[in-house]
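What follows is one structure encoded as structure tokens, with my remarks underneath.
One protein chain is absent from this view; the other protein chains keep their places.
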Amino acid sequence: MKWGNSMQEFAKILSNVKIAKDIWKMELKTDLAKTAKPGQFIEITVPGFYLRRPISISEIREDVLVIIYKVLGEGTLKMTELEGKLDIFGPLGNGFPIEDKEEVLLIGGGVGVPPLYETAKQYLSKNARVTAVLGANDADSVFYVDEFKALGCDVYVATMDGTLGTKGTALDAIKENNVTCNFVLSCGPLPMLKAINEQYSEGYISLEARMACGLGACMGCVVKDVEGHSLRVCKDGPVFEMGKVAL
Amino acid sequence: MKWGNSMQEFAKILSNVKIAKDIWKMELKTDLAKTAKPGQFIEITVPGFYLRRPISISEIREDVLVIIYKVLGEGTLKMTELEGKLDIFGPLGNGFPIEDKEEVLLIGGGVGVPPLYETAKQYLSKNARVTAVLGANDADSVFYVDEFKALGCDVYVATMDGTLGTKGTALDAIKENNVTCNFVLSCGPLPMLKAINEQYSEGYISLEARMACGLGACMGCVVKDVEGHSLRVCKDGPVFEMGKVAL
Amino acid sequence: MDISVKLPGLNLKNPIIPASGCFGFGKEYAELYDLSVLGGIAIKSATPQERFGNPTPRIAETPMGMLNAIGLQNKGVDSIIENELPFLAQYDTEIMANVAGACEEDYVEVIKKLNDQPVIKAYELNISCPNVKHGGIGLGTKPELAAHVTKICKEAATKPVYVKLSPNVTDIVEIAKAVEEAGADGIVLINTLMGMRINLKTGKPLLANVTGGLSGPAIKPVALRMVYQVAQAVNIPIIGVGGITCAEDVLEFLNAGASAVEVGAQNFVDPYVCPKIIEDLPKVLEKYGYKNIEEAVGRSFK
Partner (left out) sequence: MDISVKLPGLNLKNPIIPASGCFGFGKEYAELYDLSVLGGIAIKSATPQERFGNPTPRIAETPMGMLNAIGLQNKGVDSIIENELPFLAQYDTEIMANVAGACEEDYVEVIKKLNDQPVIKAYELNISCPNVKHGGIGLGTKPELAAHVTKICKEAATKPVYVKLSPNVTDIVEIAKAVEEAGADGIVLINTLMGMRINLKTGKPLLANVTGGLSGPAIKPVALRMVYQVAQAVNIPIIGVGGITCAEDVLEFLNAGASAVEVGAQNFVDPYVCPKIIEDLPKVLEKYGYKNIEEAVGRSFK
């Protein structure tokens, strides 16, 4: 565009398929992939809805972005029907830092798992040992176990009803399997993040918030840090240092 | 439906193609075709827009309805992109009466032409002689001349800029070609209908109005008859006896 | 699940009522489905004499909504009694007569004529229609005036009186309290917001009447807010209206404090919307864990 760059694009939907209970995976062909980092997100316009939906980038492949989304409300339900083009804006947010580490522990709960996949890939490519612990409600909701294994991660699963892996939370699986790594990258539901934030002191967590602008201008998505200053999940996050945010 | 009939259906779009300047033709597979009459209309939901769009039925073929629409505003523009299913409601309105006549004169202006096509078919099948006069702005906007001819109509064309047929209005073409039939069925822009309403005393005209309900309940689409009583275009019309409505 | 609701004068088998002006006198929709499935029907505003309403265009589309400037077109109360009520009497549903006028006396006149019509179960005073000059609008925007018309209507009426309020006011609670105090049996919230569109081709207002009443999903947040505010301030039941399209919307209004709802413009978009909602509502209530419909009413502030 003559008056600036373009972080908005009509990406081509290469595929849009169901991969687990209420969980869908969509592959998008887009030049925006070139600048994307693990843990960043895109904002998606769903036809018929006013605000964009923030969805994490799950995988980055040259000119392809993969997203994995859960059918939660009307907008994500509509997304399951989409084909053709998708209006996306991004990549947004800071993303997970890829630091020099020998070992990292990824803890994902539900649709907190997707951003950890590209994160795993990039840590593995820097020769870190990666352990992924994936939590879900039940076996039908678990996804990407094989994909994480195929990358070369150690994978543990926890389900609340015990239908797969450890019965309980991801933290229960960590205990049961004596996972000792202390550098944690995590994304998932708030109660899980709270527990992790208490238990670990090193690493990063990725938060969710209801967003309007997605780029830091509207102050819709703020959280407070432990000193009481406000932080924008969309711009200062969604990834925050462990212990920094008052959850 | 267990609590009544259904005049609403998700019709299958069989085709949706451009046939003249800004003029598109859409074929719909729908059981609603079974009860449709010439001159009736359907109300169409265009994704992203709140109110339905009224569009005349142009042709009725067993379980197929054909509509012809002009790209006028945002809704009809969006219609050109549609494929798959279309939410339609109808058939609505009274339609053109098919009376016992030896000769009928059809006068259509712009997108007033479409409803006359099925009307021609049905009069021809009752062995009436049918003359069709089609008016448009320019040659590029003229459509269905061959189709009316193929049915067996005498066809005359008028264009405002003279690029096809008589230069001027449909009434000019009637004069130029000495069309004498006095029983007129007409649909088109208001100025044309006004002129016809003055010049002819026998026959019917079909009106347009901004509609909300399309079925006679909201009083959004009223016109007055010459005695000052109000008539609903959607329910008491869209077809009215010549001379009845105060235009 | 039993979703019946008992309100003053109205034994609703379900809380779904097509809104006044959006359903005529039922005849057209009766060609589509059996009106006896409905909780009730709020019929088109009746005035003492016939009204032709405003010039056309009377309808304009807006983002997720519409404007109307019908101007209370109706044949007058006598004609309605003669030509419309006998038809409605066939159905097992509760009829609310919406009453309008150009001055207070008009309301009383209409009510007196309808008092001995057994098919009418309650009145709904339209003191809020923004489309009539010197009409309801003044009444609905001042607490004293709203209270006064309510009072004289109550005196004239032999059936419960609901007052339908205008949302085009600074303080809806003040007006609701005033009509409650004046004896209203219930409150209907909201009528349309006053809006406008321009026809770009002419540069002039699209509606012949210049302004019109905004309805449809666009206004739902405003309607919910007013129901929520008023429900906490009054002790009479509230019927919620504004942008309802589905059973989930109905539950939102119940949670906000409405005991029943009216469905307006959506009847135009989906003519079968009322029976669909009636079919879906028990399932939606169950899905969100309600054992009965009363549990849902006013949950947002209880």
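When the chains are written out, they are named A, B and C in that same order, and each has its own residue count from 1.
By definition in this document, a contact is a pair of C-beta atoms (placed from the backbone, for glycine too) under 8 Å apart; a residue touches a chain by one contact, two chains touch by 3 or more.
These numbers come from a predicted model, not from an experiment.
Colleague: Among the chains you can see, which ones touch the chain that has been omitted?
Modeller: Contacts of the omitted chain with visible chains: A, C.
Colleague: So one chain is hidden, and I want to know which residue out of C:C103, C:A156, C:V173 or C:M194 touches that hidden chain in the complete assembly.
Modeller: C:M194
Colleague: Determine which one of C:K159, C:K220 or C:K276 touches the chain that has been left out.
Modeller: The single option touching the absent chain is C:K220.
Colleague: If I consider the whole complex, including the chain that's not displayed, which of C:I16, C:A42 or C:L67 touches that chain?
Modeller: C:L67
Colleague: I'm checking contacts with the chain that's been left out. Which of C:E28, C:E252 or C:D270 qualifies?
Modeller: Of these options, the touching residue for the absent chain is C:E252.
Colleague: Going by the touch rule given at the top, which residues of chain C touch the chain that is not shown?
Modeller: The list for chain C reads 62-65, 67, 141, 168-171, 193-198, 200-201, 203-205, 210-211, 214, 216-222, 224-225, 228, 243, 248, 251-252, 255-256, 288, 296, 299-300.
Colleague: Touching the missing chain, which residues of chain A?
Modeller: 1, 3-8, 45, 49-52, 89, 209-224, 230, 235
Here is the rule we use: only the chains that are shown with their structure count from here on.
Colleague: Compute the centre of every chain as the mean of its C-alpha atoms, then state which one is farthest from the centre of chain A.
Modeller: Most remote chain from chain A, centroid-wise, comes out as B.
Colleague: Need the CA-centroid distance for the pair chain A / chain C, whole Å please.
Modeller: Their C-alpha centroids are separated by 46 Å.
Colleague: Which positions in chain B are in touch with at least two other chains?
Modeller: In chain B, nothing touches at least two other chains.
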